[in-house]
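For this depiction, one protein chain was excluded, whereas all remaining protein chains were kept in their positions.
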Amino acid sequence: MRETAKDLRNDPAWIRGMTQPRLSRRQVLKGAAGAFAGLGLAQFIAACGLPGTKDTGWEEGFDWNAWWKEQKQHDELNIASWPLYIDTENGRHPSLERFSKKTGIDVKYSPVIQDNASFFSQISPVLQNGQSIGYDVIVMSNGWQLTQLMQNRWLIPLDHSRLPNFRKYAGTVATDLGYDPDLTYCAVWQAGATAIAYDERQIDGPVDSLEILFDPKYKGKVGMLSDPDELGTVGLLALGIEPETSTYSDWKKSAELLTRQRDQGIVRQYYDNGYIKALQDGDLAVTQAYSGDIFQANNAGYPHLKFVIPKEGGVLWRDNSVIPYHAANPVDALEWINFYYDPEIQAIIEDWVNYISPVPAAKPIIANQLDDPAVADSPLIFPSEEELARLKEYPMTETLETHEEWVGLFDPIIQS
Amino acid sequence: MKSRVTPYLQSAPAMLWLGLFFIVPLVAIVSISLMTGNPIDGYTLTWNFSIFPEVLDQYSPQLGRSFLYGGISTLLALVAMYPVAYWIAFHGGRWKSLFLFLLLLPFLVSFIIRILTWQFILSDEGLVLGTLKSLGLIGDDAHILSTPTAVITGLTYDALPWMALPIYVALEKIDRDLVEAAGDLYASGYQQFRRVILPLSAPGVYAGILLVGITNIGDYLSAQILGGPNTTMIGNIIQTQYVQNGDYPVASALSLMLMLALLVCVFVYARVFGTRTIQEYS
Partner (left out) sequence: MAGRGTPDTARPVRARPWTRFVLPTYVFAVMAYTLVPIAVMIVYTFNKAPNQRLTFSWHGFTTEWYSKLFQVQDLTQALFHSLEVAVISSIIATALGTPAAMALARRKFRGRGLIDLVVVTNLTAPTVVVGASLLGFFIALSVPRGLLTILIAHVAFNVAIVIIVVQARVSGLDESLEEAAADLGAPPWVAFWKVTMPLILPGIFSAFLLSFALSIDDYIITSFVAGQTLTFPLWVAGAVKVGIPPQVFVMGTLIFVSGVLIALASLVLQRWGDHGDTVRT
């Protein structure tokens, strides 16, 4: 029968057990053999090393014009996008169906992108190996991952001669891209504004400044975004610094401001998208927010949540359709891009997705033909020129070093 | 009867699978953690042992926190579930298996759904806090979400069945005659419990603690969904480094350290408290 713990200390057998060497010679040998085998295996694997992304894209100076001339439509298209980012009715996508009917292209739509970084980490090894990722169009937000895709030459430049609708109907939201000024690769799918959302029931008076995010009065009820780009940029804006021309010392000031905000206990949490739930549940009084989320929340029974672009400004980010290198059906991809820049189609999509539309001409169509003034008149979907002017872009980090500097400043604030 | 080779043949397929898809990747982690480089130029093995102290230095708060939250939630689960396991084993009667299933039932539902509902339940004006606030028991400003409390609640909740099971199994095996004999020797109910049942259930308790502790220390979902700033656990860091930053050496080094720390705990534990294989009681 087993002794209780108290008796063990007096038990000679136990004492013997505890003080005698536990390892017999054979065990040591076995252990050593195991360790050697393991290390040998490690050496073997290591000899392969892990390859980098250098020189795995298309060659510089490649004649894309000639290449495009040779491409044909294959009547097949694979799109990768974000969940709930296209019109959906009873499980079907009307815009895609109209597209198939008009062009005869068979579409497979995969809403598999949940965030840029994890999607990029999936496709990057494949692209590195010079293989197709299986999609002809992917939708990536502007940021470090898109920058890497462009710099590694893992994207196929668009043939704008085949995009007449884009030329005719794309608004400044789609044409004024700081990260791709010549529109070489990107055709904006939707855009969004990041600014402030607040709960009317908890905060009186007009909210028009970023200062409210740093106000100790709302300690513990302020939400911030966990994306380093969003977080760092709002700090810059709050200090009155233009993100697009900011320098490393500016970034440090932003980091200091944000660290102070955190140390004062003002921030409740750094959210990726979960802030909307917290806001709805009343856990937050004010938070950094995306325009589309608030619009949808207003429709879902939370009309007391307001979105506002403060006087210091907000951020305009875009989700871009791009064609990855080695895509199997590039012409079909262009057909799709051209198709959704048609105002009528854009109206259908926009009416459902509720983010910022790249096609201003869709607005009257939504108002009249689709009879949805709530969407048509909303500044969250068709912002005015004045509002657009107050929206900036993230600072572009164009090299690995600067990216690491940026991330190195803001990651520790988010993940302490 | 059966040849001497049979056990090797029987275990070979399983061992091959585990060897290839578990051991080898783990060894690869050792190798990767010693590499240096960057995503653009690639990584090469440079036997960079200095990464370990660097990483330890930078992330020791998160490591410590993981052990703290893991430890607390394990303890809570133990205290909560031991009486339950005890009651089912000794007083469950014919309905034992039924009770056991009732206990495990909620965990049939996807863990992600459970965490989401917890988010709702623990929200500031939700089921728990809303009620407490309207009863005036706590201030209007109180919140649980985004605090360590919420994370620990999430961790403890998920640990409950894993703690209950091994304890139950151990208690089940206890020969009732021993308890009865103790009673015959004038032991009171309490003494029967403390001197007979409790020690005999020890292996189950240890197995439960190990199982739950290890799972919880390495967890990142509770912290991600229910936590806030200052509740980041080492699992979150590993995940971020791997997936978002693509910093394989750092992520691998962290994984290795976590695993070694856990293995050390396991072996110290097993050494001090008994040498039976954990298997028998899990």
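Each chain gets a letter, A and B, in the order it is written, and its residues are counted from 1.
Following the convention adopted for this analysis, contacts are C-beta pairs under 8 Å (C-beta built on N, C-alpha and C of every residue); 3 or more make two chains touch, one makes a residue touch a chain.
The structure presented is a predicted model; accordingly, all values stated were derived computationally and were not measured.
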Which displayed chains the unshown chain touches: A, B
Residue, one of B:Met15, B:Leu56, B:Ala142 or B:Val272, that touches the chain absent here: B:Met15
Options B:Leu34, B:Ile51, B:Met81 or B:Ala202, residue touching the unrepresented chain: B:Met81
Among B:Thr117, B:Thr131 or B:Gln191, residue touching the chain not depicted: B:Thr117
Absent-chain interface as seen on chain A, which is shown: 30, 34, 45, 48, 50, 80, 82-85, 88, 90-91, 110-112, 114-115, 119, 122-123, 125-126, 129, 134, 272-274, 276, 280-281, 296, 299-302
Contact footprint on chain B, counting only the chain that is left out: 1-2, 4, 6-11, 13-15, 17-19, 21-26, 28-29, 32, 80-81, 83-84, 86-91, 93-94, 96-99, 101-114, 116-118, 120-121, 127, 157, 160-161, 169, 172, 175-177, 179-180, 183, 189, 192, 210-211, 214-215, 217-221, 235, 238-239, 242-243, 248, 251-252, 255-256, 258-259, 262-263, 266, 277-280, 282
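By our rule, only the chains that are shown with their structure count from here on.
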Interchain centroid distance [CA atoms averaged], chain A/chain B, Å: 32
Contacting residues of chain B [partner chain A, same complex]: 24, 27-28, 30-32, 34-35, 37-45, 61-62, 119-120, 123-126, 141, 143, 145-146, 178, 194-195, 198-200, 202, 225, 227-230, 232, 236-237, 240, 242-246, 248, 271
Complex contact set, residues of chain A against chain B: 1-5, 22, 38, 41-43, 45-47, 49-54, 117-118, 121, 124, 148, 152, 220, 262, 267-270, 274, 277-278, 281-283, 400, 407, 411, 413-416
